[in-house]
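Only one structure is covered here, and it is reproduced in the block below.
Subset of chains shown; positions unchanged.
Going in written order, the chains are labelled A and B, and every chain counts its residues from 1.
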Amino acid sequence: MFKELTPAPEWDVDQWFNSSAPISIASLRGKVIVAGAFQMLCPGCVSHLIPQLKSVRALFPEDKVAVIGLHTVFEHHEAMGPASLKAFLHEYRVPFPVGVDKPSGSSDPSPLTMRRYRMRGTPTLLLIDADGNLRSQTFGHVPDLQLGAEISFLLQERDILARADNGEGAAQNAGCDDSACAVN
Amino acid sequence: MFKELTPAPEWDVDQWFNSSAPISIASLRGKVIVAGAFQMLCPGCVSHLIPQLKSVRALFPEDKVAVIGLHTVFEHHEAMGPASLKAFLHEYRVPFPVGVDKPSGSSDPSPLTMRRYRMRGTPTLLLIDADGNLRSQTFGHVPDLQLGAEISFLLQERDILARADNGEGAAQNAGCDDSACAVN
């Protein structure tokens, strides 16, 4: 993860699916954010990232972990418009909010959020902590074991900060019941 | 995980492979222990547990996470003796220590450690925290995403306790560099 904490750039999204209202990073403050940038016709996204994001959604509680898809189309724009994306999300039973990254409006085929994060392509996975800092950004596939460990790290770190803010010592409160990733 | 912390029963092992000396739970104090009970002829163990334990060994640092195999033979004893196990470990390139659970010496086909933990069969995955408490025990397959989260939880909890012992506040020290599961 990044040595210095840097705020995650706000995303620039035109349109949301699976959400009744726009979603900003700021509006998710207090939750760990697992955001996957994908294209609906990118084979690696379809076979690995989308199923992984669905697993994250199923495993971690919604009040602590937000799962977000970002449709960052940088090629074949005519084939991956909102109507196509809507059908894709339906057919692949994607349950989490997905935002359409805003086209650049210039000759650059990459959309705005993608450029802001200097993403190299899709799939790209972003981990943003509960304070809105970008903690990791990975182009390609992150193994489940590693992703689970990273999310859990950010969740527990958050709990520690919360307790510290309350003037409580960490050691006394480190019981398992506070875990976000309940077991057995 | 268990609401109340209970010490993990010490295992009762006859013979070790991939280790020059006997290993006890007590001797691993200070490390999170991921222990997998298996039989070399149990299909689910071979196809899921063993590869998973190898992935855990590859991802987490050895000075913080111990990965241990326990050969808990409760059937076909004549087919899974130490010579067979040795060949199995070689052919499947198992790099972590594996202990042979001690036969009961009675008419009970289940070996001693297996009985002590009241395991229902193989594979069984044990998570033991750095203080030697049994934090979870699962019969069957634990998904990688969940296992990664659980190990990370126990690792960070340990770091918190360590810092508290040092009289340091948690909040100030919650930087990413202390993470056992380094990212990017």
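In this text, a residue touches a chain if its C-beta (ideal position, glycine included) is under 8 Å from a C-beta of that chain, and two chains touch if they have at least 3 such contacts.
Keep in mind that this is a model prediction, so the values were computed, not measured.
Asker: So 2 chains are in place, but how many copies does the full assembly in this file really have?
Answerer: 4
By our rule, only the chains that are shown with their structure count from here on.
Asker: Measuring centre to centre with CA averages, how many angstrom lie between subunit A and subunit B?
Answerer: 31
Asker: Which positions of subunit A touch subunit B when the two form their complex?
Answerer: 1-3, 5, 52, 55-56, 59-60, 127, 135-138, 143-153, 156-157, 160-161, 163-165, 169-172, 174, 176-177, 179, 181-184
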